[in-house]
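Dropping the structure in here first, questions after.
Every protein chain but one is kept in place in this view of the complex.
First chain written, first letter: the chains are A, B and C, and each begins at residue 1.
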Amino acid sequence: MEREVILETQNATKHFGGLAAVEKVNMKIYKGEILGLIGPNGAGKTTFVNIITGMLPITAGKVYFKGQDITGWPAYKVGRLGIARTFQIVKPFRGMTVRENVAVGAMFGHGGHKRSPREALEHVDEIIEFVGMAHLRDKHADQLTLPYLKRLELAKALAMDPELLFLDEVMAGLNTKEIESAMELVRRINERGITILVIEHVMKAIVGVTQRVFVLNFGQELAQGTPHEVLNNPEVIQAYLGEKFVERFFRQQKAA
Amino acid sequence: MSKRLLILLALLLIAAMALAACGGGKATQAPAQEKPAAEQKTEQAAPSGGGEECKVVFGAAVSLTGKYAKEGEYVKNGYELYVEEINKAGGIPVGDKKCKVELKIYDDESNADRSAQLVEKLITEDKVTFLLGPYGSGNTFATTAIAEKYKVPMVEANGAATKIFNRGFKYSFAVLSPAPNYLRGIIDMALDKDPNLKTVAIVIENGAFALEVAQGAKDYAEEKGLEVVYFDKYAKAAKDVSSLITAMKSKNPDIVLGAGHLQDTILVMKQSKDLGLSPKVFGFSVGPTSPEFRKALGKDADYVVGAAQWTPELKYQSDDIFGTPQHFTELYKAKYGEIPPYQAAESAAALIAYQKAIEAAGSLDKDKVRDALAALDYDSFYGKLKFNEQGMNVYKPMAVMQNYTDGNLYTVWPKEAAVKEFLYPFVPWDQR
Amino acid sequence: MSDKEKKKAPIRYSPLDGLFKGRQGVLLGLFALFALFLAIFPLLPFASGFWLNTLTLILLLAAMAIGWNFIGGYTGYAAFGNVAFFGIGAYGTGLSMIRLGLGFFPSLMIGAVAAMVFAILIGLPILRLKGHYFAIATVAIATAMGEIADSWTSFTGGAAGITLPFFSPIEWSGQFFYYMAFLLAMGGLLLTWFILNRKMGYSWVAIREDEDAANMMGINTTWAKVMAFALSALMAGLAGGIYAYWKTFVLAEEVFKIEYTLQMILAAVLGGTGTIFGPFIGAFIYYILITLLVFFLPVGQLHATILGVIIILVMVFTPKGLMDFLSGKKKLSVNALLENIRTYRV
Partner (left out) sequence: MESLQFTQGIVNAILLSGTLTLVAIGFSIVWGILNIINLAHGAFLMVGAYITYWLFTLYGVDPFLSLPISMAIMFLVGYAVQRYLINLVIRAPLLVTFLLTFAMEIVIINLATFFWKGDLRSVTPDYAGLGFTLGNVQIPYVRLAAFIISLILTGLLHVFMTYTKTGNAIRATGMDIDAARLQGVRIPQTYALTYALGTALAAGAGTLISISFPIDPTMGGAYTLRAFVICVLGGLGSIPGVMLGALLFSFIEVFSGIWFPSLKDAIALLVLVLVLIVRPSGIAGKAFYH
């Protein structure tokens, strides 16, 4: 059975001056899945998300969301259409309380046109509870610790009622225990019917939550497949760990 | 907590009120006092019967700080010198008695908003009898409107722009010659010396006063058969006029006239030397008559002529408290240690205009004095004091002073007042 | 949502304003008293022309500061050229009265609309600029506008300016302009309150805190920013129009002077940027400070110096304004004053 494609890029390309940050990437995201996007530092993962979501103008190529061409749309339109994202470097609205932060998503996001600020503020209680921040509801965002800021990012994105959610390194900087609960959270979000693209360096998380993984290197597709396939792909290992390491790795394997 | 807040806000309110009660400015004399309105009324009314204390209070907002601080000081000096002298003589005669004169001066910080605000304070809070002018056309423009609103006469001495008087105001009078007349004396003098002069270049500071000066000069020059080959303005507070000098030089004018103020006049002279602009006559509306001009330029000030509303050498005779320009100069020098600039003289003249009008009216009533001012025709130490329908003194000629090679300033025009011959022509920079 | 949940989470509906945290009643009451006092002020026996003049100046400043707060305080764009809107409002009103022979109110509308349109036209390109670049672009535009008005003799009257007729009857002009300024300032406060309870208010604050995030969350940031700019222009433009008629003349060097921009920013900063009442109270604080300085300093020339020192001290110790202390959000203490340095020093 052909799975329903929720987002598709065709030859998506982004150049900064002469530098190709993303080069002709073709990616399909299927409805309901959790897709992992991995790659070494500087591989263009965040840039890729930026050009899809309209944070950066795309140089060439096309982006389709549920069959609709959204290439070059401004970010706010993309957001209202049902694509939400978190930021690798957290971007809370520091002058607002947690509730207000999340309510902004409910006010302006997908379906936000239906809500007044008052309704949005009421609406977000459930989401705040869902991410486990009910006790911090009326705290100012600038009083939160990093793990909670990461969760706040999630809550803000969720409040937009997205169909597709990009999670950009929500687990970086967290300790093992925090990662565990974040993974659990991602799974539960997915259970709500939200398709998720996870950018992550924490391999454990990738293996733990994703069904499929897409690898970028130097802005180009390197591989895709199940987490297991991809992580045992020598090219991927080489890209990640450098040639010397790979040689040593295979020597050791042979020796073993 | 909310109690603390309440107290804070209350304090704020009280502070605001207390402050404003003291007024927006600092009086230099006679601290402000709250007086019941009734008492004030009797004070303003014409004095009846002797014995009672009688005084006239003149109020003014003058620039003691800010960009006109220097000129403002001259104005204040002029006002104060008159007050000191008249009080020595017993005061201003009103009817059959003499009234002491008091002066109330605030600092308007060279700011038109402030000036208007302070004049409103002088009228409504301090209840002064009459108003004197501030320094500069901008501030005068703002304050005359307030005087008009409250129907209090204002004789001003330091706002020459005619647009101040084009509004049909009834209560504003100016003792100085209006702006368009400023450069006429210089043109007359130059043509008198050398009728072969053909071309004039005029550079203008982009300001109300200077624009009127320039337009007046242009009209007059053309009337006298001169060709105006350059006529352009530079921004107020310009720091570099090289481009205009370059443009003027390419026209090779016989006469260069500058309409502006001291600072830009100095700038024009400096850069004319830099760029080798040497006409036969260099003349300016404001600047060359000020000691600052010589200080800033040194020898390069030589030969430059400037317009003057008044000079210490003029040959006026009067029966006013000063008598002659020379006597005024002596008194001023004794009190302030320097030769009086014309701003001081015209400021004192404003008070003389009041004195004569009050004497004629025989009363301190504002409307009566206004009518007397409108009818005034008096020869003072400063020259003729007579106002046209608009309130301008168009009857007094402008004098011309020249920076002589001996480092002094001399009156060189009009001929009857000249103490030295007009040095002509301007010696080109490269021949010095 | 269940009833139980509603009970345990009381929602504050206008929480974007720092002043209103938890003590709405008292403050609103106090403010209402003050507003009432201002409303009946001209009827009081000691309300002389000077008093009206002074308060009119303060209220106009307050109105402009309230307007600046939209773009500078809530949206977080350091606009340093709001005087341009004041000037355009003044010229628009003045020219409509003189050249078109319109009455004051239609002219005022024209002036204000002109200021808003100008804000939208320049806002679209320059609101894409960030930080310093935006700040200086606004300064540049304001300065250039002043110079153009000063030189365009055939249209604006150039450096000679334009002269407006007096308000008639002249005896009531003090009261008339006082109430105009009063209504404008009060209208500005209401407008702030209104916007903060709308999505617009949330978009402004979101943009201030993080524009990228705001954009990604579905906020049309360009629209929101331009609206903030245009509304601040509206306030300044109305103030300019009232000012022009009040002073009966419009002169480029007066209505475009950068001091006005500085004054509105200082008023907003002193009171507290990004709060409803901050700019309003700040205008009074600013004026009192200035008056205090003029009064108690024997050397006139030094009061600007002292004002500068005060700004420096405020910037170093309490750049968020005095509002935090006034509203009890922070306790006034040495520690609180040093907190800013601890946060921002290198």
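We adopt the following convention: a contact is a pair of C-beta atoms (placed from the backbone, for glycine too) under 8 Å apart; a residue touches a chain by one contact, two chains touch by 3 or more.
Model, not experiment: these values are computed from the prediction.
Asks: Over the full complex, note down every shown chain the hidden chain is touching.
Replies: Displayed chains contacted by the hidden chain, ordered by label: B, C.
Asks: Out of C:A62, C:A181 or C:V269, which is the one that touches the chain we can't see?
Replies: Result: among the candidates, C:V269 touches the missing chain.
Asks: For the chain that's not shown, point to the residue among B:K70, B:K100, B:K170 or B:K368 touching it.
Replies: Result: among the candidates, B:K70 touches the missing chain.
Asks: Tell me which of B:T246, B:Q317 or B:T405 is the one touching the absent chain.
Replies: B:T246
Asks: Give the residue, chosen from C:A47, C:L129 or C:L292, that touches the chain omitted from the document.
Replies: Answer from the full complex: C:L129 touches the omitted chain.
Asks: Can you say which of C:L100, C:L121 or C:I148 touches the chain missing from this structure?
Replies: Spelled out, the listed residue whose C-beta touches the missing chain is C:I148.
Asks: Against the chain that's been left off, what residues of subunit C make contact? List them.
Replies: Where subunit C meets the chain not shown: residues 72, 78, 80, 125-126, 128-129, 131-133, 135-137, 139-141, 143-144, 147-148, 150-151, 262, 265-266, 269, 273, 299, 301-302, 304-305, 307-309, 311-312, 315-316, 319, 340-341, 343-346.
Asks: Contact with the hidden chain only, please: which subunit B residues?
Replies: 67, 69-70, 206, 232-235, 237-244, 246-247, 249-252, 262-263, 266-267, 270, 273-276, 292, 295-298, 300, 429
One rule holds for everything that comes next: only the chains that are shown with their structure count from here on.
Asks: Which is the least count of steps on a path of touching chains running from subunit A to subunit B?
Replies: Each step joins two touching chains, and the minimum needed here is 2.
Asks: Work out the mean Cα position per chain and let me know which chain is farthest from subunit C.
Replies: The chain lying farthest from subunit C is A.
Asks: Taking the mean of the CA coordinates per chain, how far is subunit A from subunit B in Å?
Replies: The separation of the two C-alpha centroids amounts to 74 Å.
Asks: Just how far, in Å, is the C-alpha centre of subunit C from the one of subunit A?
Replies: Comparing mean C-alpha positions, subunit C is 41 Å from subunit A.
Asks: State, to the nearest whole Å, the distance from the C-alpha centre of subunit B to the C-alpha centre of subunit C.
Replies: About 36 Å, centre to centre.
Asks: Which positions in subunit A are in touch with at least two other chains?
Replies: none
Asks: In the complex formed with subunit C, which residues of subunit B make contact?
Replies: Residue positions touching the partner: 1-2, 4-6, 8-9, 12-13, 15-16, 19-20, 22-26, 64-65, 69, 107, 109, 112-113, 116-117, 120-121, 123-125, 138, 141-142, 145, 148-150, 161, 163, 166-167, 206-208, 210-212, 233, 235-236.
Asks: Give the list of subunit A residues in touch with subunit C in this complex.
Replies: Within the complex, subunit A contacts subunit C at residues 53, 55, 74-76, 78-80, 84-85, 87, 91-97, 99-100, 103-105, 107-110, 112, 116-118, 121-122, 125-126, 137-138, 156-157, 160.
Asks: Spell out the residues on subunit C that touch subunit B in their complex, using ranges where they run on.
Replies: 23, 26-27, 30, 34, 37, 48-51, 53-54, 57, 147, 150-151, 158-161, 163, 166, 170, 173, 247-249, 251, 253-254, 281, 284-285, 287-288, 291-292, 294-295, 300-301, 303-304, 326-328
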